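Have a look at this one.
Heads up, one of the protein chains got dropped from this complex, but the rest are sitting where they should.
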Amino acid sequence: MAPITLVEAVNMALARALAEDDDVVILGQDVGVDGGVFRATLGLLDRFGPERVVDTPIAEQLITGMAIGMAAEGLRPVIEMQFSGFAYTCIDQMLNHAGRMRHRTQGRLSCPMVLRTPCGAGIHPPEHHSESPEGMFAHIPGVRVVYPSSPSRAYGLLLAAIADPDPVIFLEPTRLYRLFKEDVPDDGKPLPLDTCFTLREGSDVTLVTWGAMVRETLQAAERLEQEGITADVIDVATLRPLDMDTILASVAKTGRCVIVTEAVRSGGVAAEIAAHLAEHGLLSLFAPVMRVASYDIVVPLSRLEGRYMPDTERVVSTVRKCLAFG
Amino acid sequence: MAPITLVEAVNMALARALAEDDDVVILGQDVGVDGGVFRATLGLLDRFGPERVVDTPIAEQLITGMAIGMAAEGLRPVIEMQFSGFAYTCIDQMLNHAGRMRHRTQGRLSCPMVLRTPCGAGIHPPEHHSESPEGMFAHIPGVRVVYPSSPSRAYGLLLAAIADPDPVIFLEPTRLYRLFKEDVPDDGKPLPLDTCFTLREGSDVTLVTWGAMVRETLQAAERLEQEGITADVIDVATLRPLDMDTILASVAKTGRCVIVTEAVRSGGVAAEIAAHLAEHGLLSLFAPVMRVASYDIVVPLSRLEGRYMPDTERVVSTVRKCLAFG
Amino acid sequence: MPVVSRFEIESRQYLDEQGRACGAMPECARDLATLTELYRQMVLARSFDQKMLALQRTGQLGTFASGVGKEAIDVGVVSAMKPEDALLVTYRETTAQLARGVSLLELLIYWGGDERGSNFAVPRGDYPVCITIASHCCHAVGAAYAFKYRKQPRVAVCMLGDGATSKGEFYEAMNGAGIWRLPIVFVVTNNQWAISVPRAAQTAAQTLAQKAIAAGIPGIQVDGNDVVAVRDVALEAMERARSGGGPALIEALSYRLADHTTADDASRYRSADEVVAAWKREPIGRLRNYLLAQGAWSRPEEEALLKSCSEQIQAATQAYLAHPPPQPAQMFDHLHAVLPAAWAWQREEALDGSSHDGSDHTR
Partner (left out) sequence: MPVVSRFEIESRQYLDEQGRACGAMPECARDLATLTELYRQMVLARSFDQKMLALQRTGQLGTFASGVGKEAIDVGVVSAMKPEDALLVTYRETTAQLARGVSLLELLIYWGGDERGSNFAVPRGDYPVCITIASHCCHAVGAAYAFKYRKQPRVAVCMLGDGATSKGEFYEAMNGAGIWRLPIVFVVTNNQWAISVPRAAQTAAQTLAQKAIAAGIPGIQVDGNDVVAVRDVALEAMERARSGGGPALIEALSYRLADHTTADDASRYRSADEVVAAWKREPIGRLRNYLLAQGAWSRPEEEALLKSCSEQIQAATQAYLAHPPPQPAQMFDHLHAVLPAAWAWQREEALDGSSHDGSDHTR
């Protein structure tokens, strides 16, 4: 089997889920003949037909609300929001209904749906195509938020998300869609949700990140290793609920933590991780918990995007600052 | 002048803003003859007429988007979302447009609007009337988020919000609307945005909170004082941007910090404050930064509401835990 | 200039305000057994409504939204449904829920502020009360999609108010239902008010039924105080939907005879005269007159019915007041199918917490 890209891994997982379970239905704008604007649903219409791979009108609230109704009836809808910049209108349905249906009916109805959407900046597109809304989503009770960072994790986590009996928001790092390939056996094996992945081990500092920033963070770790500084690199992967045990254990070992996020600095998942460390990891910390984040501003149009979001250099220099402390 | 409630102070500020500036227009469901479901706009229709106090259809995206258009034309719309549980559909317009109009046009068009909405639980209403969405709003670049906790602060901060040249989300603690009264002179004086208010001074611990929880926090501080424990109590008031200087200075003095929030625990403003302390206040801290928060679950219907959100007891016991540390 | 499309909105009524036939009656008017059953449902619902208001006033129930005045719409629509269909309602459809088989006790528990009231024993597939206006229109589309996908002859019925027709989701949902020709019937109760906002301020459209034209689906108006007419249009729309003919919109004209909810005081914004006039058109007396005239109902039956209603309601109320209070565990136990490990300590803490019986209702 040839190595595949992240978006191909998404496609492979979707195809497998459709093949294995008639209850799986895909919906979204241009998911049919076009195969999705990123080709995540390529070939699925031909293989599974227009009732299972459904082009929708441009109506994000309908798409999300429909998925909730379908899921309540026992289907397993997987919806594609074309870009996460257009997914803010879905927050209402996800928060007020998807995350509540099971609780509201005390288990009578449930909502096994997946909302997939490409996330993050760095592909130089028009406005609204570079959003990092994960912090908002990760604040919604009753909903899981998953954000893979490699082809194999995209495959295994998406299968797990589709199989999960509850709603999952599945964020896909646009910038990584085609950036690199991996061997991903189509074995149908899900990866565990609610669990961090430790991608690299070291002893001097814990680097915590997710989504596309895993790449810059791994690069930073490599550069630092050349200076003799070794790092645990943790891909958080599931942003709600957070697997803080893995992160706390690493920080207990290294004593230092730098969190790397593409979202704006104030608020969001990075804040939650740092807050948790301030509450439960204080005695482990030799240095302040530092965040490398995008600035607290509107994502600029493409020419300044590179000055807005963190790059490897910003990660490296923050780690150096963190190590210099104390 | 007789003392007035928080909702009367809101009404007084709105009346004053309408009287002083023809560009101020109020819009929302039932804000006209009904005076708003909480009576925040009582009497304004009679005084200012139906073109300035406008009953809208039930269309939250329209209301918000309309305000953006009005503001771009130089009006100063103040919209009322009937409950914050119905304001999630507005996130798209606030984030993708209100917070961006000035940046997007490099200053040519701007968005001096205010979105008011009652927030928080504790009044035993039906579902969706007990939300604490401030963490989501406070993650939106280009937008201020303000949350007063007393009649006088509601008056002064609302005047400041209306006068501000940029969009402000103004959250009003439903539970405090009529709970107590204060003398509030109708002097037209705004209070400063972007600034915390220190409501009580002490030396043993810093209690940080906002909105309705200010009340439980002050009560906790009083109870603790009887045990000889004194606390700085800080009402954050503006949640974006955060005045961390005031909080850091207090923690530098006390060495301990407990953050009290009605929102669900994971994520949100409490996390941001704790994260900031973990980054810039580490050396001041004698104890973990503790959060007293609602559980990470769906706000339950009224009978269990009291078991969901923090009460004075939870604040007191957490402070004791914090003081017992180390 | 050429006209490329033409549309008409029809309005249907069979019983006048006195319950006399006005014109040729439809087939369903001859089924007096069913009409009598609908009458019983309406009377039970109205008595229950009064009890709910009384319980709320005495602090034994939370905020309640009275359905008085719209009973004909609720029972007429439900009478056209099959058990396996799905009903999606707002907070004002207690009558429809009763007609579907939700128990008095469950409704009391729900309005008392406890999620267990939405775990209906019957009908298992109906949706819980939807408070966020019009958002459930989209759920109905999804449910109807599932029925069609599985080739099941089932219909989703989505009830909403006149104010709800201003929400974008209503249009998005109608449009989607039209595209996929789904088995779904939208029923708008036009009770002339959305809290304090009158129908005329909600839209410049002459009728709400014509909003269907935007989605290319049939729309029809009906006198919502005339249970015969409601049942007739509902049967027509449901049968078409069930047999693959696609969705429809029904606008049922009625009047909100009560305050918006127990937290509202409608005298602030509408005249007593208007309400008095509306009472003359209310649906229960109208149907009673018709049944009496047809010889299908009698005074003794009326008395027996009232007695039975009051007994049922009394028994349910007692069961409600004796029902064990909700325990904190229920906040956690259906958040997810299995509580994620990360929240386990929170559940424990909540269970240890200081006791609170939750019986106070201030709004």
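Chains here go by letter, A, B and C, matching the order in which they are written, and residues are numbered from 1 within each.
One rule holds for everything that comes next: a residue touches a chain if its C-beta (ideal position, glycine included) is under 8 Å from a C-beta of that chain, and two chains touch if they have at least 3 such contacts.
Quick caveat, the model's predicted, so the values are computed rather than measured.
J.: Out of C:E8, C:E27, C:D273 or C:D352, point to the residue that touches the absent chain in the complete complex.
T.: The missing chain is touched by C:E8.
J.: May I ask which residue of B:P3, B:G43, B:P165 or B:P185 touches the chain that does not appear here?
T.: Here the residue in touch with the unshown chain is B:P165.
J.: Quick one: which of B:V31, B:L44, B:L75 or B:L159 touches the chain that's been left out?
T.: If we include the chain that is not displayed, B:L75 is the one touching it.
J.: Among A:N11, A:Q61, A:S132 or A:S284, which residue is in contact with the omitted chain in the full complex?
T.: A:Q61
J.: Determine and list the chain A residues touching the chain excluded from the picture.
T.: 29-30, 32-35, 37, 55, 57-62, 85-86, 123-128, 265, 295-298, 300-308, 311, 313-314
J.: Go through chain B and note every residue touching the omitted chain.
T.: Residues of chain B in touch with the missing chain: 25, 51, 56-57, 59, 61-62, 64-75, 77, 92-93, 96-97, 101-110, 141-142, 144, 165-166, 194, 241-244.
J.: Provide the residue numbers of chain C that touch the chain removed from this figure.
T.: 1-12, 166-172, 175, 178-179, 181, 201-207, 209-211, 213-217, 221, 246
Going forward, only the chains that are shown with their structure count from here on.
J.: Please name the chain that ends up farthest from chain B once chain centres are defined by their CA atoms averaged.
T.: Chain centre farthest from chain B's centre: C.
J.: How many Å are there between the centre of chain A and the centre of chain C, using C-alpha atoms for each centre?
T.: Averaging C-alpha atoms per chain gives centres 40 Å apart.
J.: Centroid of chain B to centroid of chain C, CA atoms only: how many Å?
T.: So the centroids are 36 Å from each other.
J.: Where the CA atoms of chain A average out and where those of chain B average out, how many Å apart are those spots?
T.: Between these chains, centre-to-centre, one finds 30 Å.
J.: Quick one: which residues in chain B touch 2 or more of the other chains?
T.: 61, 85, 127-128, 296-298, 300
J.: Touching two or more other chains, which residues of chain C qualify?
T.: Residues 115, 132, 168, 330-331, 335, 342-343.
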